[in-house]
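Note that one protein chain of the assembly has been removed; the remaining protein chains are unaltered in position.
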Amino acid sequence: MGKYILKRLLWIIPVVLGVTIMVFTIMYLTPGDPARMILGSNATEEKVEALHEQMGLNGTYLQRLGRYMKQVFVDQDLGSSYYTGVSVKEQIKARLPYTLRIAGISILIAACIGIPLGVLAATHHYTWIDNTAMFASLFCVSMPGFWFALILVSFFALKLGWLPAVGIKSWTGYILPCLAGAIGGAAGLARQTRSGMLEVIRQDYITTARAKGQTERKVIFRHALKNALIPIITVMGGMFGSSLGGTLIIETIFSIPGMGTYLTDAISKRDYPVIQGGVLFISICFCLIMLLVDIVYAFVDPRIRSQYAGSTRKRKAGKGDKKE
Amino acid sequence: MTDISLEVRNLKKYFNTPKGYLHAVDNVNFSIQTGKTLGVVGESGCGKSTLGRVVLHLLDSTDGQILFHGEDVTHVDKAKLRTLREDMQIIFQDPYSSLNPRMSVSEIIMEPLLLKGGISRAEMYKETKRLMDTVGLAERLENSYPHELDGGRRQRIGIARALALNPKFIVCDEPVSALDVSIQAQVLNLMLDLQEERGLTYLFITHDLSVVKYFSDDIMVMYLGQVVEKAPSDELFASPSHPYTKALLSAIPVPDVHAPRNRILLKGEITSPINPKPGCRFAARCPYASEECHREQQLVEIRKNHYVACQKAEELMDKKEKL
Amino acid sequence: MSGQKKEELLKIEDLVVEYDTDEAVVKAVNHVNLQLGKGETLGLVGETGAGKTTIAKAILRILPDPPAKVRGGRIYFDGEDMLKLSEGKMRKIRGNKIAMIFQDPMTALNPIETVGKQIAEAISLHEKLSKAEVEKRAVDMLEMVGIPGERYSEYPHQFSGGMKQRVVIAMALACRPELLLADEPTTALDVTIQAQVLDMMDSLKEKLDTSMILITHDLGIVAGMCDRVAVVYAGEIVEQGTTEEVFDHAGHPYTVGLFNSLPRLNGTEKRLKPIDGLMPDPTNLPEGCKFRERCPFAKDECGKKDPEIKEFRPGHFVKCVRAGGEER
Partner (left out) sequence: MKKKKKSHTREILHRLFKNKLAVAGLVVIILLVLAAIFAPLLAPYAYEAQDLTSTFQAPGKAHLLGTDNLGRDILSRLIYGTRQSLRIGVLSVAIASVLGITFGSIAGFYGGKVDNVLMRMLDIYQSVPAMLLSIALAAALGPGLNNAILAIGISTMAEYARMIRAQILTVREREYVEAARAINASDPRIVLKHIIPNAFAPLIVSITMNIGNSILAAATLSFIGLGAQPPLPEWGAMLSAGRSYMRDYGYLVIIPGICIMASVLAFNLLGDGLRDALDPKMKN
C-alpha cells in the first residue's frame, strides 16, 4: 500500500512539469505582443526590445521555457502582474481559498443531493419516481450554471433581498454561489449513481444476499450501494475539475475575489504571468485532489489494495498475452 | 513423409508477464496423420488453446518447430502465411464472440472467399450458398445476423467460414462446449461427416473427456503447458497411466446409475505456470509423488504409441483404480 | 435409493412463471408439479432456457419483478404455501430453512467484503448469537468446506474458482438449511475441481441431513448425486421418477434423445443420435406437446392437446401420450 501511495506521489512530479510546459506553450503561441500592448503602438522598436528584455520575453522558446521553469520551481516565484506589478504568488495565496471553498462546498452539496437521488431512482426503477428524477437531472445537467446563478441572484437577492447579490463578506455570501455550482454536479452524480446502482443490482452477489434472507434495505445499502459508490469516488474527483471551472465563471457573477475574477480580468488584459500562474495553480490543486481520490479508492477497494500489498499482485489483463 | 499432416517438435510458447515467464506451452511434441483427429485435453490454464493458436501462427512460437506436410513452417513470410492459412483453419469455442455481430451470415461465410479473390462475385455467392448447405444452414438465413440465431446455428456459421478456403487441417478449439447436449451432438456429427467427406485433419481441443473419446483417434493430455500422456484413444481410456490422467478420467461424471463410482480426488488446485520449478508440475497434487519427481520427467513410450511422462507409469498402468 | 414414502418437505403444484418483456410474454415455467421428500436429492435436468433456474428462484421468491411474474400455483414448504407468506416471513425462510448456491462462483460473492463476513452475515440474520459466536461459527463453516479458518478475512478475489464455490457452499449451509437449491454448482469449474466440490457437497448433505434440488444439464452428475430426477423441457416437467428408473427406463422421447446425444465413455458407437431441431421459442410455444416438432414419434393427436402426465411405471411419471407403450 505504501508503495502504491509513493508511486502515485512520484507521478505528481512529471504531471506538474508537464502541465507547466503545456500552459507555458499555450501562452507562448499566443499572438500579440504584451510589450507593445503596454507601450502602445507608437513606441519605438528599441523601447519594445528593452521591455522584452525586462519582461523576459526575449530569446527562443526553449530559453524562455527554461527561464520560466527555473523561476517557478527553483525560485518558487510565479512572477508578477504586467499591469499592477503585484506578485502572482501573493494574489493566488489570497484568492485560491475562496475558489477552493466554493468548489468544495458545491461538490459536497452535489453529493448530498445527487447520490441519494440516484439511489432512489435506481431502487424505483421502472416507476414514475425514476422517470421524474432522471428527467429532472437531465434538465439540470443541461442548464448553464452561470444562467442558474443569475436566476438565483435575481430571485433571492434582487427580488426577495434575502441574500447578498455580490461579495462574500459573511457565510451568507457563499449560499448562492455554492448552490449555483452544485446543481450541475448533483444532476450528474444522480445519473452516475443510478446507472452504477442498476449495474450492481443485476449482479449475482445481490441475489445471493437476498437468498440469505437479508432485508431489501440492507441488500441495497450494505451490498449494492457500497459497490456502486466505489466508482463514484473517481467520478467525484473528476467532477471537482469541472466544479473548479464552473466556480471561475460563477465568481465573476457574484464578484467574489477568487481565482475566477483574477483570471478573467487577466485574460482581457493579456496579463501572461497571471494567466500562467493561475492555470498552473488550479491544475496542481486538481492533481492533488485526484491523487487523494486514487488513494481513497485504493483503500476502499480491496481488489486494488491487495494488488499492492505485495505478493498477490495480479498481472495486467488484456495485454494480448492470453492465458490458456 | 507420406501422410503426416502436422508435426510439432519441442514447441514452446512463453508469455512475458510482470511476475515472470508464463510457460503456456512447454516442449510439446506430436504429429497427426492426415484425415485423423488428435484430441488435446486438459483443464483451464493448461495451454491447450495457446497450442492451437501457435500452430496456426495466430501467436508466435517462442521456440521449436512446426511442420506441415513435411515442410518446416515455423517461420514463414507473409505470402507463405497466406497460403498456409488457406490450408489451416480454426473453429472457435464461443459461437457468440467468434462472429462479427455487424455482419450477416452470408457476409461472414463469404469473407474468406473475398479475401482470397480469384473468382467472380457471383461465383463467391454460389459457393457461399453451397457452404451453407454443407453445414446445414437453411438458405433463408443468409441475411440474418448472428444475434438472431441460436448457438448451434452460429457454430455452423463458424464451421462454414473455416471450410470456405477448403483447408486440409482444422484446429477445433472447444467447438461444442458452449452448446447444449442435443445441439452438441448435431454439431459433432456434422464435423465427423465433413472429416469423412473431405479427408480433414483435426486438432480437437477440449476439456470434455467424453466428447474427446468419441471424437479422437489419439489423445494428448496436457497439464500446465506440458504433455503428460499421449496414446490412442481407446488405449488411453483403457489403461491411463499418468496419475493426472487417472484422476481426470475418474472425475468424469458417468451418466449411468450402475457405473461404479470411484473418483480419485486430487488435493489442491491447478497452480500457475509462471516460472515453474523444474520437475514434474503435477507433483504437488500427485498422490504418488516422491523425491524423484523433482527431476525433469520425459515422455517415455511404455507401450506401442503410448507415451507417459511419469517415472511410475509402468507400475501405475496396471494398477486398476485401486480406490 | 428407494425414496418412495419419505416425509414430504416441498411440494410444488401447478407453478406458472412468466416474464413480461416489452415485446412478448416469455412462458418460462408452465404448470410444474414437483415434490421432494426429507433428505432426498432431486435432480432438475434440462437444457439452457428450459426454466430450471426460474423454478428454483420462484421457490425462494427471489425472481426479479419486473419482469418475472408468478402467475399461478402453490409452493408448499413444510405444509405451508410460501407464495402466500408475507415478505417478512419469507425472509426468515431464505438462507435459514432454504438456501441457494448459484452457478457462477466468480460473481456470487460481494467483491468488497471479506468472505468471513459474508458467511457471518447469513448466520447473524437467522440466529441470535453474539458477534464472537457468529464469527466462530463462520470459521467453523469455512473449515468444514476445507478452507483454513485463517482465510476468514480475505476477499473473494484472493480465492480460486473452486475455493470461491466452497465459500458459497459454506454460506448456504451456515444455518443448516432443510433444503438446498444448487443451481449448476460445478458448471463453471474444471473436472477435477468439480469432483472435489461434488464429493464435498455429497458428504455435507449427509452430515447435515439436508434435502437438495440439484439443477444441472449434466446427466452424469445426476447419476452420481441424485435419488430422483425430473427432466425439464420448455418450462414443463416431462419426466419424473427415481434416478434408477429414469436412467434405465426413460419414457419420454426427449429424455431418450438426451441420452442418445451423449457420447458414452464405455460405448463404441461411431455416430451420436442427436435430437433434431431446437427448443421452441418460449414466447411462442406450440399447441399440444411442446416436444412434438422434434419428436420422432409425433402423431396428429400430439398437436391437438397437451398430453397428460401418466404414471408410466410405479413412481415414474411421463408427460407423453406414448407412455406405457413400448420402451426405448
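Each chain carries a letter (A, B and C) given by its place in the written order, and its residues are counted from 1.
Rule of thumb we're sticking to: a contact is a pair of C-beta atoms (placed from the backbone, for glycine too) under 8 Å apart; a residue touches a chain by one contact, two chains touch by 3 or more.
Please read these numbers as outputs of a predicted model, since none were measured by experiment.
Novice: Of the residues A:5, A:19 or A:37, which one touches the chain left out of the display?
Specialist: In the complete complex, the chain left out is touched by residue A:19.
Novice: One chain is left out of this view; which of B:54, B:99, B:203 or B:252 touches it in the full complex?
Specialist: B:99
Novice: Could you tell me which of A:56, A:241 or A:257 touches the chain that is not displayed?
Specialist: Of these options, the touching residue for the absent chain is A:241.
Novice: Which one touches the absent chain: B:63, B:111, B:127 or B:217?
Specialist: The single option touching the absent chain is B:111.
Novice: Using the document's contact rule, name the residues of chain B that touch the chain not shown here.
Specialist: 53, 56, 58, 81-82, 85-86, 89-90, 92-94, 97-104, 111-112, 115-116, 143-145, 148, 150, 158, 161, 164-165
Novice: Which chain A residues would touch the chain omitted from the figure, given the whole complex?
Specialist: 14-15, 18-19, 22-23, 26-27, 29-32, 125-126, 135, 138-139, 141-147, 150-151, 153-154, 158, 195, 198, 241-242, 244-246, 248-249, 252, 263-264, 267-268, 270, 275, 279, 282-283, 286-287, 290, 318-320, 322
The working rule: only the chains that are shown with their structure count from here on.
Novice: Using the touch definition from the top, how many steps at minimum link chain B to chain C?
Specialist: Tracing touching chains, the least step count from chain B to chain C comes to 1.
Novice: Measuring centre to centre with CA averages, how many angstrom lie between chain B and chain C?
Specialist: About 32 Å, centre to centre.
Novice: Got the chain B residues that touch at least 2 other chains?
Specialist: Within chain B, residues 44 contact more than one other chain.
Novice: Sort out for me which residues of chain C touch chain A in the complex.
Specialist: 57, 60, 62, 66, 91-96, 99-100, 102, 104, 107-114, 121-122, 125-126, 155, 157-158, 168, 171
Novice: Hey, which residues of chain B end up touching chain C in the complex?
Specialist: Touch residues, chain B against chain C: 43-44, 150, 152, 180-186, 188-189, 192, 207, 209-211, 213-215, 237, 247-248, 250-257, 259, 261, 263, 265-266, 269-270.
Novice: Mind listing the chain C positions that touch chain B in their complex?
Specialist: 47-48, 160, 162-163, 190-196, 198-199, 217-224, 243-244, 247-248, 257-267, 269, 271-276, 278
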